[in-house]
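Moving on to subunit A:
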Amino acid sequence: MSQKISRRNFLKLATAGAATTAVLTGCGPASRYVTREPYTKMPEYTYNGLSTYYATTCRECAAGCGLIVRTMQGRAIKVEGNPANPINLGKTCARGQATLHGLYNPDRVEFPIKQGRSAALGTTAMKWEEAFQIVADAMNNANASEIAFLLGTASDHLFDLITDFTTAIGAPAPVRFGALSMFESRATLSQAAENLLGEAGLPFFDLANSDLVVSFGSNFLETWLSPVAYTRGFAKMRRGNTQKRGYLIQFESQMSQTAAKADEWIPVLPGTEGLIALALGRLVAEAKGGSTPRAFASVNVEEVSAKSGVSLEQLEHIAGLIAQAQAPLAVPGGQALGQSNGLSTAEAVLALNALADNYGKPGGVFISPLSPNEDAYHRPASAKEMADFIATLKNGSVKTLFIHGVNPLFEIPKPLGFVEALASVPTVISFATFPDETALASDYIFPDHQGLEAWGYQRSATGAMHSVLSGAQPVVSPMHDTRSTADVLIEAARLAGGKFAEALPFTDEVAFIRSKIANLIGRADGSFAAPEINTFASYFQQSGGWWSAAGASASSSAASALGKTIVIDEAAFAGDGEFFFIPFISPTLGEAGANKPWLQELPDPMTTVMWNSWVAMNPETAHHLGVENDDVVKIISEAGEVEVAVYEYPAIHPEVVAMPFGQGHTAYGRFATAKLPQDRFLGLVPHGGLIGDAFQRGANPADVLGAHFNKAGDLAFAGMKVKIEKTGRKQYLSRLESRIGVYGEGFPEEK
Partner candidate 1 sequence: MSEATLLAIFEDLDPAANAIDTLHEMGVGDENINVISGVPVAHKILGRPHPWTNVSKLSMGGAVAGFAFGIFLNFGTPHLYGIQVGGQYVTPIPPGAIVTFEMTMLFALLATFLGVFLDSYFPNYRPLEYVDEVSDGKIAVFFRVAEDDAKKFTDAMNTLGAESVKPAEARQL
Partner candidate 2 sequence: MTVDLNLVGAKGAIAEAAEGKWGMTIDQDICTGCQACVAACAMENNVAFVGEEDAGYGRTQHWIRIERFWDGEYPHVKATPFQPMLCQQCGHAPCEPVCPVFATPHSPAEDLNLQVYNRCVGTRYCANNCPFQVRSFNWRDYHIIPELGNMVNGTLVFPLHNQLNPDVTVRRRGVMEKCTFCIQRIHHAQDTAKSEGREVEDGEFTTACAQACPASAITFGRVDHPESLVSQMAHQERGVKHLEELNTLPRVTYLKEG
């Protein structure tokens, strides 16, 4: 409840920003919602009723897609993809489109705030000058090792700035973590790549030029690494080649959106994907003739078929397809890696690619090129590293914790103990744009701009064979009294003086960014070239970043890969429940989309559920449990329990239950929490409705995840077993689909 009160206080305190909204809400058909009154001081480049377009970067996830935002009279009207940016080539996903609802969200933190961590202290507004002083004091009053930075997944200019800063003052390097990286298992991927190819880095799978894709639990059409790029690749694979229609096979225990597009979806028992990869490898090798490579020698196909529940015929059939395909491609990912044996699974799948000998070839596997101003691939922290970081917080060796771009209280599994860690840190300063759980649990909130109001750049870890640095610039003047975090740090460092001031010798954020892109000046192999910084910076702004003109040709060889023995040990499952628990990031909400009303209104592609979360289970399973649609069940794991409504999902392994991540907020604005209050005068028909705390929307699967890691240190999020209990309550899920028409509920005969 404390959060509730403090959130209310934001709204009470809200003054300056919201008053600038030039909006009428009169009635009568002729009244205007959007007044078209002119600027009082109109910039010469704008005319009334004509739009201006700005290139920037999407900050909704770490992919780094380029955007072109249409603005009119100082308001951002529409987000469009940047056609030049090689990551997304002018396309956007739903989350990118809805970023405007983040910009104009009614629940933003509108000015710096000091708040007690307990409700009693309440919240008070601050001046930015005080804020700078507080940050400066935090730096001064602690010796370097006692300052810690926790950042979001994206590798952006702020990360660079803080890295430089910490290295200069000798503080521990910033930690980047987020739900996306947690569910993407980047550490596992790069680890596997290193083990097999001796080259760390994020593999890029060139779907576009492949003709047969075998995906092991990888959800590349939804949220995995760079969904827009991979979707484009998929489309090309399917229809790009006029001679042959690309073929997609998906091994996954529940039919994800990606699996729904697959020509063959093969339900497997979680944790057996690696075995299947090996078995396929062996069969393919045999089909091709010649000796079976060491990688696949150890595996016993019958055993695999028995364990995974994939029939021998199916395995042989698929092996045959792979053997015949010109450019077969195997993609690991998603729940396959989120297992205790995730690393070896990844290795097995990469080995399968090695067998197909498609490394560095079109339609094969590449190591994603580094970004222009990147020395080496800095992947976000793995769950293990995060756990260590939390441990350091716990043992009180950190006096001040700066949090930016991540909401650990919501995103991190409870057993990692971030709550206690937070309690043991004297000063927590959050730079959150929105009043999320973590921000409300910190001492100060010094709100950063929303992505569309901010300067910066973002590296794209993967998604294209180009080396890409996406540039960001403000498309509108800030709505509220917010400051860019970089500016805050620079200002504070200046106030702190001494080594701090030396560490950040910049007038402001822009100056820093210019210093970081300076090394590209004069490079001729890029999207543009400029002799000196001013021209370069303006081009950089205008075209939304810099990228190499030609796709890098990866020179990795896979010779060594096949020589290595790969043993897939039995996947270990924590907990004594009878169901495998598979969490996945909601394709529409992503990790942090819950506060954007239109993302909430988007139906989930597979279940068409809106505004809430569900647990998908096979109708048989539901029948055995004696529950049906909309019944609220309690999911109990060793780590905790959540209550969520049942969705009878016809395409899921009977022993598996799946649940989307993204809902279940207890803060983070009105759309993410309590449902829109509807008219109660005639709530004769209960639709929607809430469970548990009236202030929570949906449920958060992270509450039942335990702290178990695979060998690469990534979270074994799919390695849980859970019990399911009835609660007897109902929660009507809002679906777009018709249960009469699609499932024949209450419909007498076969449609």
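The definition used in the following text is that contacts are C-beta pairs under 8 Å (C-beta built on N, C-alpha and C of every residue); 3 or more make two chains touch, one makes a residue touch a chain; residues count from 1.
Quick note on selection: all candidates are chains of the complex that A comes from, given by their letters.
The shown structure was predicted, so the numbers you read here are calculated from the model rather than taken from an experiment.
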Touching partner of subunit A in this complex, picked from 1 or 2: 2
Subunit A residues touching candidate 2 - in the complex, by the definition given at the top: 11, 14-15, 17-19, 21-23, 25, 29-30, 33-34, 36, 49, 72, 75-81, 88, 90-98, 100-101, 103-106, 108, 221-222, 227-228, 231-232, 234-235, 238-239, 245, 255, 257-258, 260-261, 265-267, 479, 587-588, 597-603, 605-606, 608, 610-612, 618, 620, 650-652, 654, 670, 675-678, 683, 685, 687-688, 697, 732-737, 742-743
